[in-house]
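The structure's right below; bear with me while I get my questions together.
Shown here: the complex without one of its protein chains, the others still in place.
Letters are used for the chains, namely A and B, taken in the order the chains are written, and counting of residues starts over at 1 for each.
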Amino acid sequence: MKIEDRLSLLNYKTDKSFAHITVDQNICETCPDHFCTYACPAKCYTLIEDKLNFKYEDCVECGTCVVACSHGSVSWNNVKGAHGVKYKYG
Amino acid sequence: MSEFDVIVVGAGPAGSSAAIRLASKKMNVLLVEKSDPPGTKNVSGGVLWGHELDGVIPDWEKTAPVERYVKAKTVGFLTEESSINIDFRSRKFDENRSGYTVLRVKLDQWLAKKAVESGAMLVNGVTVDRLAMKDGKVVGVEQDGDTITADTVILSEGANPRVAIQSGIREPLKDHDVAIGVKEVIKLPEEKINERFNLRGKEGFAGEYVLGFLKGGVEAGGFLYTNKESLSLGAVISMKHLRANGNTRSFDIIEEFNSHPSIAPLIEGGKIDEYSAHMVQEGGYSSIPKLFGDGYMITGDAAGFSFSNGLVLQGMNYAIQSGITAADTFIDLKEKGNFSNSAMSLYQEKLQKTFVMQDMTNFKGIENVTWGNLTHQHLPGILENVMLEIFMENGMPKRHMYKILMDAMKKQNVSSSRMISESFKMIRRL
Partner (left out) sequence: MALKIVVLIKQVPDAEEIFIDPVKFTLNRSQARGIINPADENAIEAALKIKDETGAEITVLTMGPPAAETALIECMGRGVDKGILITDRVFAAADTWATSLTLAAAFNIMDDFDIIFAGESTTDSGTGHVGPGVAEFLGIDQVTYSVNTKVEGKNVIVERSLEDGIEVVNVPMPVLITTLIGSNMPRRSTLRMKIDALKKGITVMDHEKLKLPPEWVGIKGSPTVVGSLKIPDEKKREGKKYEVEEIPKLVDDLIEKGAIKIGDA
């Protein structure tokens, strides 16, 4: 099953007023590895024409990216108030 | 005067166990959980090992929402074409049940409900921003500009401890501390599961595998557990090795695992019903932060408490025990009303007497064995070659086991001196 189909199985309560993860594009522009695109298990980080594209809406809040990014571009906060991913099994 | 005796941050196994223990001793406890309902952001493999819940819910084995008890356990080495498994199945597990497969959303919701029934106040759907500090002491928690005060805060926020990190009482996690866990829950009828895994009734299967077929130095372990009407399948991927490889995506590894020739038939016809991911604490002793300070204690995954030696992968039992120990520490300190750093060191002392710190200390450095290229790259290949030569009849004269082993090691570029020294290290650490 493709990752996109896997993610479509999930129930998200997207917080439209708060992105719990932000990336610093200035840092990403000069990034030599873009390891985030390999590490993130929810494919939130992709390269489009060599530019990093990040979307928080698909995030499953595992926290992998903030460890994976060794360049300090990722700032990670907990989602606020019952937003974000809502598993049925876990 | 604080509003609460204790605020527990996070209603997982650690936090809820702490809250149950505290509330049942008439402490005024607030349990705060960001997910709504509790548990809906939590992921485990998951087998719940041990009997630590006895300490807070004596009848849990009858009432907890467990899926099956582990009757059959497998440890396997998978190469591209083969699998070499050690299967253990015992009638002893019928009388002395030790592992239960669980799904965390159900389990954690049940535990949180128990905390409420014990008298704790549960607020879920609200995220704590950070610890409230005054003169270098933790005095409560901050949320949306408000401070809620407590004599002690017990941090049980799990594998991605943002509150502790953002409050400056814990270092940010590094590659060495964690692995990436990816998981899928596959729906499969109960009869099919029983048939395929040779199980009856509530008997369950727990398998853990070394994914020796992965290329380019990627190291990962796989797991496959039976629930009542579903399978939990997943991979735990070393962050360090994934980075070194630089060319493999975490979510592709689960595909490689579930399509492996010895795994695919077990899940055939099943429907993936959920995909999830979570960090796994893998750093062992060296990843444990300072566990206490003025007005706080850290428990469970947030404290790096988990155990993996290649044969078992455990976390929830350490979480539950550390939660109970933190609660007991507070109850002792409450009498004197002293929650300072030096008084709080009682938590560490108490933990040393439990299996939590004893395991973490005794198995110091085990992560270097479970995560190492001998285990992940060479051993599966060596075993495969040995087995192939023993079992494949090709009309050639039979050779001695020793010769076969030596040749297999040679093929994997593992010298006998390295094998001996690594094996020695492994035995010593296991």
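For this structure, a couple of remarks:
Throughout what follows, contacts are C-beta pairs under 8 Å (C-beta built on N, C-alpha and C of every residue); 3 or more make two chains touch, one makes a residue touch a chain.
None of the values given here were measured: they were computed from a predicted structure.
In the complete assembly, the contact with the undisplayed chain comes from B:144, out of B:54, B:81, B:144 or B:332.
Annotation: of B:128, B:272, B:369 or B:414, B:128 touches the absent chain (contact as defined above).
Between the chain not shown and the residues A:43, A:71 or A:88, the one that touches is A:88.
Listed for chain B, the residues touching the missing chain in the whole complex are 3, 30, 32, 36-37, 121, 123, 125-126, 128, 141, 143-144, 146, 148. The missing chain lies against chain A, touching residues 11-12, 16-17, 80-81, 86, 88.
Everything below uses one rule, namely that only the chains that are shown with their structure count from here on.
Taking the mean of the C-alpha atoms as each chain's centre, chain A and chain B sit 23 Å apart. Touching chain A in their complex are the following residues of chain B: 34-36, 39-44, 103-106, 108, 124-128, 159-160, 162-163, 166, 172-175, 177-178, 180-182, 184-185, 230, 232, 239, 242-243, 246-251, 255, 272-279.
Note for the complex: chain A touches chain B at residues 1, 3, 6-7, 9-10, 33, 35, 37-43, 60-64, 66-68, 76-82, 84-90.
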